[in-house]
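Yeah, one chain of the complex is gone here, protein chain that is, but the others are all in their spots.
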Amino acid sequence: MKDSRLSLVGEGLACRRGGRTVFSDLGFAVGAGELMAVTGPNGAGKSTLLRLIAGLLAPIAGRLDYQGPAGGDDLAGALHYVGHQDAVKSGFSVRQDLAFWTGYWNGRGDIDAALDAVGLGGLGAIPTAALSAGQRRRLALARTIAVRRPVWLLDEPTAALDAAGEAMLGTLLDDHLERGGMAIAATHQTLPSKPAKTLALSVGAA
Amino acid sequence: MTPFFTLVRRDVALAFSAGSGALLGVMFFLIVIVALPLGIGPDLNLLARLGPAFLWIGVLLSTLLALDRLFQADHDDGALDLLTLSGLPLELLVLAKCLAHWLTAVVPLIVAAPLMGLFLNVSPTALGATILTVLVGSPALTMIGAIGAALTVTVRRGSLLLAILIVPLTLPVLIFGIGAVNGAVVDGLPFRTPLLLLLAASLASVAIAPFAAAAALRAARG
Amino acid sequence: MWKLANPTVFLGYTGRALPVLWASALVLLVLSAWMAFFVAPQDYQQGNTVRIMFIHVPAAWLAMGCYALMAVSALGTLVWRHPLADVSIKAAAPIGAVFTAVALMTGALWGKPMWGTWWVWDARLTSVLVLFLMYLGLIALQNAFEDPGRAARIVAVLVLVGFVNIPIIKFSVDWWNTLHQPASVVRFDGPTIHPTILWPLLTSAVAFTVLFICLHLTAMRAEILRRRIRTMTVLTAQRAESGASFRPEAAE
Partner (left out) sequence: MLGEHGGFILFAYLATLIAVGGMTFIVIADYRGQVRKLKALEETGVTRRSQRSAPDDRPEWDTG
C-alpha cells in the first residue's frame, strides 16, 4: 500500500513478571506489509512481548511508538490479539460468537464471508461446543477478518491447526500484508507465511 | 449499538443459554427460605416477624452465589483480554457485566420475593417494603460483590473466599435494608432515613466499585 | 420393553397411539370437570371448596407417581441400560415439576378459605414442597451438561438417591410437624370418602394420568429428535473438519 505510515517501533523494552526480568533492552521495528516472527525457547518471553504490545502488560522500561496507516497513535484500537486461548463461548452458536465480537468492536464486517475465509462456511448455526480445537482457533482467526485492523498479534497461531489450517492461515496473512497491514507472530514453528524479520529471544537475554 | 450494551446483551444471552443456570440463584433462594421454617418451627406469627430479615439474607446469599463466575468465565477462556484490549475502558466493562448480572441474577430474586413472602406469612406492607428496599439496595450488593469477583478472578475455588471477603462489606446494606423495612412496619421507627442511606450506598458503590474492580482485574493479569 | 428399545420403533408405536391418547385425555378431562362441578355434592365441612380437591389430589398423586416413574427409569438407565430410560427421565422431570407446582398452588388456594392463610407449614404441604425442590434440582443438573449422553447416568444416580430419601424426608417432616403443632388440618382419610365424591375424584385422577402419559410420550419423542439433531450437527462439524467434500448449505 502506498503512502501508508503504519509503523510500530519498540525501544529498550524491559518487562518483569513474577519477580523475574523476562527481557530487557529489547528493540524492534515493523512497518506496513511486514510480518515479524518472534522466536526463542519456552520462557524467553515471546508471549510476554505480545501481551506487552497489546497493552495487557506494562513495561518497566522502554517505549513503544505506534503510528497508524493515516497517522494517529491509538494502538489498542488498531490491533487484533489472538492468544493461546480462543475466547470462544460455549452456549453460543458459531455465528453468535463472531457476531458479538464484530458488534463489540463496532465492526460492520461480513460474518459469513469471514467464516468462509477461515473454512467454517456453513457451520454458522452449529453450537461452538461441537467445534474441535482447530475449528475454535479458526473461529478466533475469523474475528481478524470480520473486523479489519492493521496490526495483528498472533501467539502460536499454528498451535491447534492441521496442515490445511496452516495453509489457510498463510492465505490470511499474505492477504493481510498485501493490504498494508502488519503482523507479529510468536512461534517456535515455521510460519505459513514468510516473515520479513525475525526477532530471536533467548532466556535471560540482555 | 454501543459496545457497552452489546456486552450487556451478550452476558444476558449467555446467562440464559443452555448449561449456565441463570435461575439457580432463585432456586437457592427458595431452598434457603424453605429450610428456615424447618429449623425455627412452623409458627406463622414468628415467621411473619422474621420474614423480611430472612428474605434479605436470602437475597444476599443468592446474589453472592452467582457472583464468583462474573469475571472468571471470561478470564479463563481469554475473552477478558479481548474485551479489555479495545472497545470499552475496563471500568465501563465492569459496569456492563454488573448490569447484566443484576438483570439476570437479582431481578429474578425480586420477582420471586412475593412467593417467598407467602411461605413466610409476611404481611403485604412488610413484603412491599422488603421488595422496595431490595430493589434499592441490591445494586450495592452486585457492585460490592463485583470487587470480590475481580479480586478472586484467578483463584481456584474462589466462591467461598469471595463470600468471606464480601459479606462483611455488605453488612451496612443489610442493616439499612432491614432497618427500613422495620420502619415501614413498626410505628415510631424511621423509614425514610435508612432508605435514603440504602440509596446512597447503592449510588456510591455504582460510582466507586468499577474503579476498584478494574484495578483488581489489572493487577490480576500482571 | 426391549422391543421398544429402538428409538425408531418407539417413534413408530407412539406415533400411532398418541392421537387416540390425546383424544381420550380431552374427553376424560371434560367429563371429570363436568362431574366435579355438577355431580359432586358440597362437603358438609368445607362446602364448595372441596371441588378444588378434584385437581389438587390427582396433581399430588401424579407428582409422586412421576417421581416413581423416574426412579424406575433411573434403574433402567443404570441397571438394564435401556436406551430410552434416560430420555424418559429427561422428559418426565419438567412435567412432574409442573404437576407438583399445581398441587402446591391449588393447596394454597384451598388453604386460604379453610385456614385463613395461603400457606401453612403442614407436614403434607412441606413434603410436597421438598419434592418440588428435588424436581428443580434434577432439572438444573440435567441442564448443567451439554452432552446428554454424559448426563444420563449422573442424573439417574440423583433420581435414585432422591427416591431413597423421599420416605425419610416424609418421616422427618411428619415428626417435625407433630413436634410443633397437633394435627389440626382437615384430612381426607381414604375409605370414609363418600362415593359421590370418590367417583369424580377417580375420574379426574384417570383423566390427569392419561394427560400425563400423552405429555410424557410427546416430550420423549421431542427429546429423541433433539438428540438426533444434536448428533447431526456435531457430525457436520466433524466432517467439515476432516475436509470431506461434503458441504451443507448454510443451515437455517
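Going by the order they are written in, the chains are A, B and C; count residues from 1 in each one.
Here, a residue touches a chain if its C-beta (ideal position, glycine included) is under 8 Å from a C-beta of that chain, and two chains touch if they have at least 3 such contacts.
This one's a predicted model, so the numbers in the text were calculated from it and none came from an experiment.
*Asks:* For the full complex, can you list every visible chain touched by the one that's not shown?
*Replies:* Displayed chains contacted by the hidden chain, ordered by label: C.
*Asks:* Quick one: which of C:Ala5, C:Val72, C:Leu109 or C:Ala140 touches the chain that's been left out?
*Replies:* Missing-chain contact among the listed residues: C:Leu109.
*Asks:* Which of these touches the unseen chain: C:Met35, C:Val57, C:Met70 or C:Ile95?
*Replies:* Checking the options C:Met35, C:Val57, C:Met70 or C:Ile95, the one contacting the hidden chain is C:Ile95.
*Asks:* Which one, C:Val9, C:Ala23, C:Val79 or C:Leu225, makes contact with the chain that was left out?
*Replies:* C:Leu225
*Asks:* Using the touch definition from the top, which of C:Ser73, C:Gln142 or C:Thr236 touches the missing chain?
*Replies:* Checking the options C:Ser73, C:Gln142 or C:Thr236, the one contacting the hidden chain is C:Thr236.
*Asks:* Of the residues in subunit C, which ones touch the absent chain?
*Replies:* Given the touch definition above, subunit C has residues 33, 42, 47-49, 51-52, 55-56, 59, 94-95, 98-99, 101-102, 105-106, 109-110, 112-113, 211, 215, 218-219, 221-222, 225-226, 228-229, 231-233, 235-236, 244, 246, 248-249, 251-252 touching the missing chain.
We take it that only the chains that are shown with their structure count from here on.
*Asks:* Expressed in steps between touching chains, what is the minimal separation of subunit B and subunit C?
*Replies:* 1
*Asks:* Find the most central chain, measuring centrality by the gap between its CA centroid and the centroid of all protein CA atoms shown.
*Replies:* Closest to the centre of all protein C-alpha atoms: chain B.
*Asks:* For this structure, I'd like the pair of chains sharing the most C-beta contacts.
*Replies:* A-B
*Asks:* Just grab the chain with the largest centre-to-centre distance to subunit C, centres being mean Cα coordinates.
*Replies:* Measuring from the centre of subunit C, the most distant chain centre belongs to A.
*Asks:* What whole-number Å value describes the gap between the mean CA coordinates of subunit B and subunit C?
*Replies:* Here subunit B and subunit C have centroids separated by 33 Å.
*Asks:* Give, as an integer number of Å, the spacing between the C-alpha centres of subunit B and subunit A.
*Replies:* Centres of subunit A and subunit B (C-alpha means) sit 37 Å apart.
*Asks:* What residues in subunit A touch two or more of the other chains?
*Replies:* 90
*Asks:* Residues touching two or more other chains, restricted to subunit B: which are they?
*Replies:* Correct list: 18-19.
*Asks:* Within the complex, which stretch of subunit B touches subunit C?
*Replies:* Touching subunit C from subunit B are residues 18-19, 21, 23-24, 27, 30-31, 34, 37-38, 41-44, 118-119, 121.
*Asks:* Within the complex, which stretch of subunit C touches subunit B?
*Replies:* Those in contact with subunit B are residues 108, 117-122, 126, 129-130, 133, 136-137, 140, 143-146, 173, 176-177, 180-181.
*Asks:* Which stretch or stretches of subunit C touch subunit A in the complex?
*Replies:* For this pair, the touching residues of subunit C are 146, 233-234, 236-238, 240-241, 243, 247-252.
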